[in-house]
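A quick write-up on the structure given underneath.
Left out: one protein chain. Kept in place: all the others.
This part shows chain A:
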Amino acid sequence: MVEDRNVSARPVLEAPDIARVLTRIAHEIVERAKGADDVVLLGIPTRGVFLARRLADKLAGITGRQTPVGSLDITMYRDDLRLKPARALERTEIPGDGIDGRLVVLVDDVLFSGRTIRAALDALGDIGRPRAVQLAVLVDRGHRELPIRADYVGKNLPTSLRETVKVQLAENDGRDAVLLGARDE
């Protein structure tokens, strides 16, 4: 999310917490999807993809089946494209059997304004027609700007707009943590 390294950043979730939270979300998905046999996990780059893969591993441990997992880049569906220079694209990788008629669970690290998820829903519509779409996030920090909510939340983290929430994952950042810091003015 926010890239600046803040000295005063305070960990609110450590590696064991993140592992526990993902295990709980995996169980919730199995419970709500009644066995999760038609679930497709789609991570939103960058860190959502790593979270989706971890969730897939947890689901495999629970159900004994492999859950299809992929990635969904939303860059070209953003509503703020014209506010910034053109961005580099990330990988979109839809599992082989597609998403038609499946239960798609979108996975992202932080839920904030909800605009990323709106873009993801638009992107999904161009790829296929899922049976239903659900959303799993590691952290919900509030401040929604659109009528969007998450189905599975790792941690609700009330924040002020002057704070930053940074998720670090071992695959990308060398360690697992969720950091709460102050925004540099």
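Operating definition for what follows: contacts are C-beta pairs under 8 Å (C-beta built on N, C-alpha and C of every residue); 3 or more make two chains touch, one makes a residue touch a chain; residues count from 1.
FYI, contacts and distances are computed from a predicted model.
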| item | value |
| --- | --- |
| Name of the absent chain as recorded in UniProt (options "Ketosynthase chain-length factor", "Multiple sugar transport system substrate-binding protein", "ABC transporter permease" or "Aspartate carbamoyltransferase") | "Aspartate carbamoyltransferase" |
| Per the touch definition above, residue among A:G114, A:G128 or A:G142 touching the missing chain | A:G128 |
| Contact partner of the left-out chain, one of A:R91, A:R131, A:R149 or A:R183 | A:R91 |
| Missing-partner contacts on chain A, residue numbers | 73, 76-77, 81-92, 122, 126-128 |
